[in-house]
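Left out: one protein chain. Kept in place: all the others.
As written, the chains take the letters A and B, and residue 1 is the first residue of each chain.
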Amino acid sequence: MKTLRPAYIAVGCFLAVLGLFILYASSLIRVGVERALSPRTFPFTIGFLILFCGIGLAIKSWRFRGEDLKIPWPDREGIRINLGSLVLLAFYIVLMKPLGFPLSTFLYVTCSIWFLKPAKWVTAIVIGLIFGFISYYVFIHLLKLSFPLGFLFEGLEG
Amino acid sequence: MSFSFDYLYQGFVTALSFQNLFWALVGCFIGTLVGVLPGIGPASGIAILLPLTTVLPPTSAIIMMAAIYYGAMYGGSTTAIVVNIPGEASSVPTAIDGYEMAKQGRAGPALAISAISSFVAGTLGLVGLTFFAPLLADVAVAFGPPEYFALMFMALTLIISLSGRALLKGIISMAIGLMTALIGQDPLTGAARLTFGFPKLLAGIDFISVIVGLFAISEVMINVEQRVTAISQKIGSWMPVWADVKQCIGAMLRSTGVGFFLGLLPGVTPSVTTFVAYDLEKRVSKHPERFGHGAIEGVAAPEGANNATSSAGFVPLFSFGIPTAPSMAVLLGGLMMYGLQPGPMLFKQNPEFVWTIIASMYIGNAMLIVLNLPLVGMWARICVIPFYILGPLIVFFSVLGTYSIRFLAFDVWIMFLFGGIGYFMRKLGYPVAPMVLATVIAQMMETSLGQSLLISQGSPLILFTRPISAVFMGLAILSIGRGIWIEARAKTLEVAIEDPD
Partner (left out) sequence: MKRIAVGTIVLLATVAMAWAGAANAADFPHKRITYNICFNPGGESDITARIQEQALKKNLGADVVIQYKIGGGGALCWSELVQTAPDGYTIAGHNLPHTILQPMEMGDAGYKTLDLKQIYMFESTPNVLMVRKDSPFQTLKDFVEYAKKNPPGVVTVGGSGTSSANDLGTTMLGKAAGIKLTYVPFGGTGSAVPALLGNHVTALMSYSPMVVQYRDKFRFLAIASEKRMDVIPDVPTFRELGYDIVEGAYRGVAAPPGTPDAIIKKLADAFDKTMKDPEVKKKMDQNGFKTEFMGPEASLALVKKKTVEYEAIMKELGRIKK
């Protein structure tokens, strides 16, 4: 979808489906004791709201005959970089527990900087080390926040 | 707790002791740091340092904790302006215009105005606290569940009606925010909603992850794909010109008023008041279209409201012993550790204690502006750091902050998800502000409504028969009416698909 109109119609349809889904999920809510405001009320209201907004948006966009605007999608290179960064971030989150926060931070920062600017790999490693260290020293050691330590640092926080 | 010059004078004398000054400074500093990190809010900051305070005498400890509390307000706005990471929900409106200013090379003036506005509002708020506390406390308790609901409802309608001609998009944004807030346990009955049997979802989705994702991560995505070199290419002057400041005086005063009065109510946090102040400013402005594109009042207003609310938060605490926010509650907990009994009697029986703290807050406010103004240049410099370095670091801080909310990887994934959602919302021109506000107030709205209906035996008329809530409901209905009117007229101009801001 290159322009707004078809995109909005799509969004409208998606929202309508989402609304229906919420209505369905709301009907599954267990209502225990009788209370003045049932736990189902708000979800139902919102489900209907989203449903109608979705339909409204789709219809409105369908009927729109004015100037259609282009969506500023990124170019090919942009998509590559964007997706690459997201994948790195996903790895960061996944590896945080097993490898520990300091190590995964080091890996993430280093790889990301290197990915964004391959020429500057030295900078990447240096900054990665700095922030890996900071994440250990300041947050785990000084502030005693319970970030995962990973196997390298398990013994240190005795 | 009544006013007396004598007490206040005594308070200043004690507060100006070297020891107390030192601890106030430490608190300001730590508070700012804490505020800079998303996710670690003043409550966690104070809670973490609570053990350290056992070595301090109670007065110094409280001074330090209070300093952390309002110092955190400063820190949150710094990252909001410079790198579009709102440190807390209360920094979100600041991020909207502040970051735009940063992109235009005006991070310096934005930060400076933020500091100045915070100082002015904080101090004025303290003056209110000093002279009018007993009166204000009574106002605070006049707000019961129906009034709370009416207030929240009005805040919500304010923000969607400000979506201008894109009312529908504003409503959709709000609705999605409400839906996100619904997931988890019903606040009144504990029934599981939209969780599909996943125990992790019982806690619901924390709004900090949502906010950090919507703002920071989506921004990083957009910058990265455009191969942006840096957030801003050059920095203009570090300080705002006098004309800028003059422009904001009105904003500062108005936001102080709004922030202070709403902040009196237990449970109304800065997150709500900053939005209301921002909305108000946009409404009274002669050029509302500037908002969202770097209007300096758009920074002054939320920042003022922020600090005014912090000051106001102490009114219920000193008058009744009721903490208005989790961070206050931690403060109270700290008091109890010293064997001091919290509650209204604490302050009645120890007026010197209260007044020393108040005096120290005046000093603290002054300290913060002295600390932060010179640092504005340093913070503004961050915008010029090449993005291939800054980007990953922003993500690092986002992950750090989001994880530290509950130490669950789940929250970080939510941040990731909302990064994507935020990205698409921007591409398709959907306003983000209504979603954020909805997420923040949804629970309180529903709880208040539930409680109100219990009190009224099921009749929604209670919202209209009580004077205060009737006023707010009336304002809300007016807002909605105006919004629909504008949207309907817009149909004839066929501007249905237009960029809202």
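Throughout what follows, contacts are C-beta pairs under 8 Å (C-beta built on N, C-alpha and C of every residue); 3 or more make two chains touch, one makes a residue touch a chain.
On a predicted model such as this, the values are computed, not experimentally measured, just so you know.
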Touching the absent chain when the full complex is considered, from B:Gly11, B:Gly177, B:Pro240 or B:Pro266: B:Pro266
Residue touching the undisplayed chain, where the options are B:Pro187, B:Gly213 or B:Pro392: B:Pro187
Sole residue of B:Leu21, B:Ala366, B:Ile385 or B:Leu454 that reaches the chain not shown, by the stated touch rule: B:Leu454
Chain not shown: contacting residue from B:Gly204, B:Pro240 or B:Gly313: B:Gly204
Interface with the unshown chain - residue positions in chain B: 43, 47, 50-51, 54, 140-145, 184-185, 187-192, 197, 199, 202-204, 266-267, 316, 320-323, 326-334, 336-337, 339, 341-345, 406-407, 447, 450-451, 454-455, 457
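The criterion applied here is as follows: only the chains that are shown with their structure count from here on.
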Length of the line joining the C-alpha centres of chain A and chain B, rounded to whole Å: 22
Residues on chain A engaged by chain B in the complex (per definition of touch): 4-5, 7-8, 11, 15, 18, 22, 25-26, 29-33, 35-37, 39, 42-43, 46, 49-50, 53-54, 56-57, 60-61, 64-66, 68-69, 71-74, 77-79, 81-82, 85-86, 89-90, 92-93, 96-97, 101, 105, 108-109, 112-113, 116-117, 120, 123, 127, 131, 135, 139, 143-147
Interface residues, chain B side, partner chain A - complex: 40, 48, 168-169, 171-172, 175-176, 178-179, 182, 186, 188-189, 191-194, 196, 217, 220-221, 224-227, 386-389, 391-393, 395-396, 399-400, 403-404, 407, 409, 412-413, 416, 420, 427-429, 446, 449-450, 453-454, 456-458, 494-497, 499
